[in-house]
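As you look at this complex, bear in mind that one protein chain is not there, while each of the others sits in place.
== subunit A ==
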Amino acid sequence: MTMHELAIAESIVEAVCERAAGRKVHRVTVRIGALTAVVPDAMRFCFDLACEGTVADGAALAIEERAGAARCHECGAEVELADRLLLCPCGSADLTVTAGRELQIVSMEVG
């Protein structure tokens, strides 16, 4: 069991149920960056579990995945990061991550 996805799914469900104020939640859209250690498939599984017994029970989960990106301080390039290893093609490891750390609730559909 990937338990941090469950804790994160519970945080999502808690936030959307609070905002839904009793209305039925039909769909939730989240944004997950590639550098967050959150696995989309595990997230889907845990989301369904976390929704049980709430106004979001049975809600669909849409996941917008975001690739990792960084700016190199050595050569100035914007590079794509496939994983957490910070290395620019120019050889420099002096990078600032600019994308891929997103873990956000984008929107939801209620009614």
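The rule is simple: a contact is a pair of C-beta atoms (placed from the backbone, for glycine too) under 8 Å apart; a residue touches a chain by one contact, two chains touch by 3 or more; residues count from 1.
As a working rule, contacts and distances are computed from a predicted model.
Comparing "Succinate dehydrogenase", "ABC transporter permease", "Hydrogenase accessory protein HypB" or "Cytochrome c-type biogenesis protein CcmE" against the UniProt entry of the hidden chain yields the protein name "Hydrogenase accessory protein HypB". Checked against the hidden chain, the listed residues A:E52, A:E65, A:E78 or A:D94 yield one contact partner: A:D94. For the chain left out of this panel, the touching residue among A:I8, A:C46 or A:C72 is A:I8.
Seen from subunit A, the chain kept out of the figure touches residues 3-4, 7-8, 11-12, 14-16, 19-20, 23, 26-27, 30, 35-38, 60, 83-87, 93-94, 103-111.
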